[in-house]
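Okay, structure first, notes after.
A single protein chain has been omitted from the complex, and every remaining protein chain is retained in its original position.
Going in written order, the chains are labelled A and B, and every chain counts its residues from 1.
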Amino acid sequence: MAMATVLLRAVPWLPVSVLAAATGLLLGLAGMLGESFAAYWLVLLSLSLASASASFVLDEDAEAVVDATPTSTRRRLAGRLVVVGVPGLVGTVGLLTLGRSTDLVGERFVLVLAGCLFIGVVAAAVLRRSGRPAPGDLAAVVAAVATALLLGADPLGRWVSVLPGGHGRDWAGTAALWSGVILAATLVLLWTSRDPAARHTWTGRP
Amino acid sequence: MSTILLPRPASGRTRSTLGTLARIEARRFARHPLFLFGAVLGLWAATTTRDEVSPSVFDYPAGPAFFVGLLGFVVAYRLTTSTRTSAEAVDGCPVATPVRTAALALACLVPFAAGTVIAALEFGLVRSAALPVNAWGTYGNVDSAMILLVGPAVMCLGGPLLGVAAGRWVRFPGAALLLAALLVAGSMLAGFATMETALPADSVAMRVAHVLTPYTVFGSTAGESQFAPADRAVVSYTGSPAWYVAYLVCLTGLALVAALLSGAEGGLRRRLHRLAMVLTLSAVGCLAFAALGGNQAPMLTQHDGTTVVRVPAG
Partner (left out) sequence: MSGPTVELHALRKSFHGTTALRGIDLRLRPGIVGLLGPNGAGKTTLLRILATVLGPDAGSVRILGRDPGTSADRTEIRRRLGYLPQELGYPRGFTAYAFVDYLAVLKEWDDAPTRRTEVRRVLASVGLGDLAGKRIRALSGGQRRRLALAQSLLGPPELLVLDEPTTGLDPEQRVSLREVLAEIGRTATVVISTHQTDDVAALCENVVVLDEGEVLYDGGVRELVASAAGRVWLAETRDATAAASWRTATGRYRNLGEAAPAGAQLVEPTLEDAYLLLRGASAPDEEAAA
């Protein structure tokens, strides 16, 4: 319990909560606009902001000493991933609410939201692995731009749409795509959360 | 061992210092990965083949505005705040904050130049393309140039300048993204929503709202708007593109003044305040002309080139 509490205390809550709140605000505005072109773009923008919000959860200014503690990197990562629940919860509630008033299928978009959150965390994890103790500010930009382009440009549209269609339309391909993104992100997270000393050759075994 | 005495820098060298600093900042801007990424994407978007079914040319300004202007906002914010960790050393230098801000502002000519080149390229390609007769809606040559060329170029300067101002005044992690998102969301609401809501688009309030934000849409194709139900028809929205660009220039000036006000003292501060007043009044005037000039109501141009005024019921 103490571990979970201190790990949460060390998270930069200001950017996480402000960007999560902005996610909720944009989804609320999209709900007010109803079935409109602007509402559609606001939903995409809100997903980018949720991704940016998740990018801050790995910020660890005291990394230099924290890495030398017996609490493993993965245990610390697991504790911090709880914070992703903040933009996740705000986004899920917003999308499901939006789904009731529009033809947007909220449940399907929740999977897209999960993928965007993973993209945010992975961007932070990769940057942190490259030597930035607090990569959030940069990772947020990378994640937001990446998700905005991915969702807005739909680069794989010829084969599979990045965004799920409305009720009654097949979305197996989209679901598979985002499940793949989440799986790949999980693998990258596992790779980046290896002990910083474990990647080297220790040949001191007796 | 000999002693080398270096001459002290002469005082009153602000101009040459500004030039040197501006060159340094311009290089940093030009080499920033996000700017390069945006410029390449903007160039790619400008030169790739368009959907030939769509006759509309009004989506084109979004390329430079988003890829260079909006990403330039984030880049400028990051460059402005990049010296925060060494703030004490930087603040202890004899070069005043407004001079350093002015150098950053001059560096914004880099995205301006990039945006202008991309917009000009795009404009040239569009003008030389064989487009349907209704492609330009109700807009003539000057208005078309304002919408597709001058407007996006100004946005590519205004966005980064606003980033410098935001970097000077708003400082918390994630601020750049939040402000950029609010900028986009505001533009969507004011620009797009006016063409989609059931409110009377020819009312003064809606016409003002349509040109209030730093990005707006002056036309769209069928299917994007309630005013263009007919396939291959083009809607031209309310407002004067030329006055809108003038309004953008005023906003750009205000962003510059807001940036320079950080750390300004004495006479400079007073002059900047006066300039801000003049620019604000000019912006209000230009906004009024932009809202009340040009099309008074959304205009629908059919595939055969005939234009029909459409005023929706409120």
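Some observations on this one:
In this section, a residue touches a chain if its C-beta (ideal position, glycine included) is under 8 Å from a C-beta of that chain, and two chains touch if they have at least 3 such contacts.
Predicted model only: the values in this text are computed from it and were never measured.
Check A:A10, A:L81 or A:L149 against the missing chain and you find that the one touching it is A:A10. The missing chain lies against chain A, touching residues 2-3, 5-6, 9-10, 12, 14, 60-72, 76, 133-134, 195-206.
Keep in mind that, in the parts below, only the chains that are shown with their structure count from here on.
The residues of chain B lying in touch with chain A in their complex are 34, 37, 41, 71, 74, 78, 172-174, 176-178, 181-182, 184-185, 188-189, 192-193, 196-197, 224-225.
Per the touch definition, chain A reaches chain B in the complex via residues 12, 14-15, 18-19, 22, 26, 29, 33, 36-38, 41-42, 45, 48-49, 52-53, 56, 59, 136-137, 140-141, 144-145, 149.
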